[in-house]
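Here's a structure for you.
As you look at this complex, bear in mind that one protein chain is not there, while each of the others sits in place.
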Amino acid sequence: MMGKSVILASLLLGTLAFGGEQFAMSDADRALYAELLENNPADMDVEYGGELFEENVGGEAGLAKFLGVSEDALPGYIAGFPRYVETLGAVSGLDQVLQAIMAKNGHEPFALKSGDMFAMSAYVKSLANGEKINIDVNANEPMKKAYALGEEVFTTKRGGRGLSCMSCHSSDIIGSVLRTQPLPDLGVNNAGGTWPAYRMTKSSMRTLQRRFQGCMNNALLAVIPLGSKEMVALEVYVTEKAKGKAIAIPGLKR
Amino acid sequence: MAGRKALIKIKPKKYKTGDVVKVSFMVMHPMDTGLRKDKKTGEVIPAHYINDVKFLFNDKPITVMKTWESLSTNPVFTINFKVPCEGELKVIAKDNKGEVIEKSKKIKPKG
Partner (left out) sequence: MQRRSFLRGIGLAAAATAVVKPSLVLAAEAPKGANAMALDAAVKAITGGKAVVASPKVKLKAPEIAENGAVVPVTVEVDSPMTESDYVKAIHVFATKNSNVRCADVMLTPANGVAMFATRIKLGSSQEVMALVETSKGEFLSASQSVKVTIGGCG
């Protein structure tokens, strides 16, 4: 705790404005942005993802069969990802499951970083819209290990500025304004339920892991590859923070 | 580029004859202003934007627009429409390179 405050003081004090005064958006402004969700450009990606899902994975029937659940149980099951998937022998994200099914069906799997995969995995996650995030980090040993690894990745300081995710996303500092943006509480903000999302500054839809990479880039941390053990673990850790919150895909972010 | 994604949304989803609904037309389009440079090549990215949008109901124009590059990438165009009867709503959008995007949606009032 002590060491952390010292680092914060020396590295961030210059740019932080506690309380978020002069650039705080009014409630009226926030309402205007909330309206944008009605017509989210990412809706078009999600629709396209649905077509890809039918063609390459066999739709809900194909996915349910691979996961060993009924089609009725599929939305609730999707709301529990990332999960330990026995057939893959690893804790996996939805995108990795979709890759496996594509390969099984004789298709060249979409790369995790491809627009097609972002679109398809967003569509699949949207099947769980309205469901509460029910990730179970204690379900089995692999999940427990993934959660522990995720926490390690989140809290370990590294890189040019000696920062960790915790440096900006810990409970003491949440709400402070860094470069005009209030630092979000990833649980309260429901990061787990609102990504994939359309990023206005990128004019495109991005997944949560992709957003992690962007964040790492800006904090001068070495970027971790999508789908790697560490990245999936980080997604497990951050998703758990939003446990119980409803899924609403696609999201809309700055 | 062939197969540009586009969507027409009607809000609310259930409406009666005489109701005024919100019609939104969304399309994936770069809306390049012609002022940006490609970060890798340093070349100016030429202006490429939707400049004409027509809303028709049963082939009769109800709203026509002239638009410019100041609109956001992946733009949305929202208007109101007083539902006179059952029919087809069609949107035809054109860009400055001559590409045409067309999308239709059935208007089915319940009552």
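By written order: A and B. Residues from 1 in each chain.
As a convention for this text, a contact is a pair of C-beta atoms (placed from the backbone, for glycine too) under 8 Å apart; a residue touches a chain by one contact, two chains touch by 3 or more.
Everything numeric here is computed off the predicted structure, so don't read it as measured data.
The residue from B:Ala6, B:Ile45 or B:Met65 that touches the chain not shown here is B:Met65. From the options B:Ala6, B:Ile45, B:Ile79 or B:Ile92, the residue with contact to the unseen chain in the full assembly is B:Ile79.
Chain B meets the missing chain through residues 20, 24, 31, 33, 35, 57, 60-73, 75-82, 84. Chain A residues in contact with the hidden partner, per the touch definition given at the top, are 23-26, 28-29, 32-33, 35-36, 168, 178-181, 200-201, 203, 214-215, 217-219, 254.
Heads up, the rule we're going with is that only the chains that are shown with their structure count from here on.
Computed centre separation for the pair chain A/chain B is 30 angstrom, with centres defined by C-alpha atoms.
Contact residues of chain B toward chain A in the complex are 5-7, 9, 11, 24, 26-28, 72-74, 76, 78. Chain contact summary for the complex, chain A toward chain B: residues 38-39, 41, 43-45, 47-48, 203.
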